[in-house]
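Shown below is the structure under consideration.
In this view, the complex is presented without one of its protein chains, the others remaining in place.
Showing chain A:
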Amino acid sequence: MNAHARPVDAKKLIKGATGDWEVIIGMEIHAQVTSRSKLFSGASTEFGGEPNDHVSLVDAAMPGMLPVINEECVKQAIRTGLGLKAQINLTSVFDRKNYFYPDLPQGYQISQYKSPIVGEGEVLVDMPDGEQISVGIERLHLEQDAGKSLHDQHPSMSYVDLNRSGVALMEIVTKPDLRSSEEAKAFMTKLRTILRYLGTCDGDMEKGSLRADVNVSVRRPGEPFGTRCEIKNVNSIRFIGQAIDYEARRQIAILEDGGTIDQETRLFDANKGETRSMRSKEEAHDYRYFPDPDLLPLTFDQAYVDELARHLPELPDEKKARFMKEYGLSAYDAGVLVAERETADFFEAVARGRDGKTAANWVINELFGRLNKEGLDITRSPVSAEQLGAIVDLLGEGVISGKIAKDLFEIVWSEGGDPRRIVEERGMKQVTDTGAIEAAVDSVIAANPDKVEQVKAKPTMLGWFVGQVMRATGGKANPQAVNDILKSKLGIAE
């Protein structure tokens, strides 16, 4: 592989005992395709069920059984390719990857080796410091998942569950474009967001719907790539970060000791937070790939791709740009809102026909804050977009003050109900009657002659008066009116 064009970024370097090191990361992500049935059989892809509930004759590789491609899986791969801004290959080929394993009934996995369905693409990733990095996609191909060996069912034998056997996976391979564990984690997060927007993979890493093999190597800045190690099957974003950090440190220590890196496959032990050797390059399988003679090359025309493109949902990058433009949001706020399609939809439902910035504020600060505290996600929010919109309306119309709005949010959160009716029934409307406010102002001034003296010398003391008046009115006074009246009565200039 040639040295990549990405320039060395000093702040990404790792300090070793003998100088700086640059870590080079590429990933191979396995994403389970969202589809009702398997890649080459009609069996269900449903998660769970009793072992071997979802197994067809094809999945069990009975003699004389033949694979038939599931068109929905092909469409999902094309949609994903489009979402990754990638080249869609109108002809691709399924190959057999041959190896023996009890949970691989055919004795080979049907995959795509030389001619994948999707070629080169690109994912843009926003880092927390505002930097945007571009991660090249090398390819995406379709392949079958294997079954599962169960070793805990019998004292001397292993059992095999073929429910997963033949489920469609997309293997997405990046170019070696990532330069830190932070970047790798941010990339994985972004990829998961894109897959979820597209509806082509549920992105559930706990269930194994999304897992990554991480290739890590280190080098002195400016030098050619070093020897890489592949860390297999890392199944959480946090573990991806930990595995990379550990592995980079391990390699640097070896190199600084004058050693060399052996190209090998390693496993990440989440309990110990370290990687350990699984097999060396010499022990690597010879998979004897060759085109699967049971399947003709997969072909479709550009019109087929265009039709799928037409029905593609708005993707996070486009949505973010639109939120910034249409609602005047900051890049940060827009980025937070588009991270999940459900969140973005929720925000839009609140913001439609209202002030975007206020809506974003309420969604991000109040709602997200509260959801996080309760450990809930947006789909289980007790406050609906409609209810939050009503609160924003009441605030905008000046019916309630900001403080009351927060109280109202709490009531809606815990009790539910129509915010407008709650304000009405519980007398939470803010007081805009200047007579009533004047009376409260007068009594505060009369009760605090010393403070009156002080405020004349130090106008910022006005805040103390505002607080007293608000307290006297039970928070319902219009803060702007209170301010204005106080200023005129105390003789403080604008």
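Rule of thumb we're sticking to: a contact is a pair of C-beta atoms (placed from the backbone, for glycine too) under 8 Å apart; a residue touches a chain by one contact, two chains touch by 3 or more; residues count from 1.
In the analysis below, contacts and distances are computed from a predicted model.
Visitor: Which of the following names does UniProt give to the chain that is not shown: "Cytochrome c biogenesis protein ResB", "NADH-quinone oxidoreductase subunit N", "Molybdopterin synthase subunit MoaD" or "Glutamyl-tRNA(Gln) amidotransferase subunit A"?
Guide: "Glutamyl-tRNA(Gln) amidotransferase subunit A"
Visitor: Please identify which residue in A:Arg96, A:Arg228, A:Arg266 or A:Arg341 touches the non-displayed chain.
Guide: A:Arg96
Visitor: Which of these touches the unseen chain: A:Pro7, A:Pro224, A:Gly258 or A:Pro293?
Guide: Spelled out, the listed residue whose C-beta touches the missing chain is A:Pro293.
Visitor: Looking beyond the chains shown, say which of A:Met27, A:Ala43 or A:Ala60 touches the absent one.
Guide: Final answer for the missing-chain contact: A:Ala60.
Visitor: Over the whole complex, note the residues of chain A touching the chain we left out.
Guide: 57, 60-69, 96, 98, 100, 102, 105-108, 158, 160, 286, 288-290, 293-296
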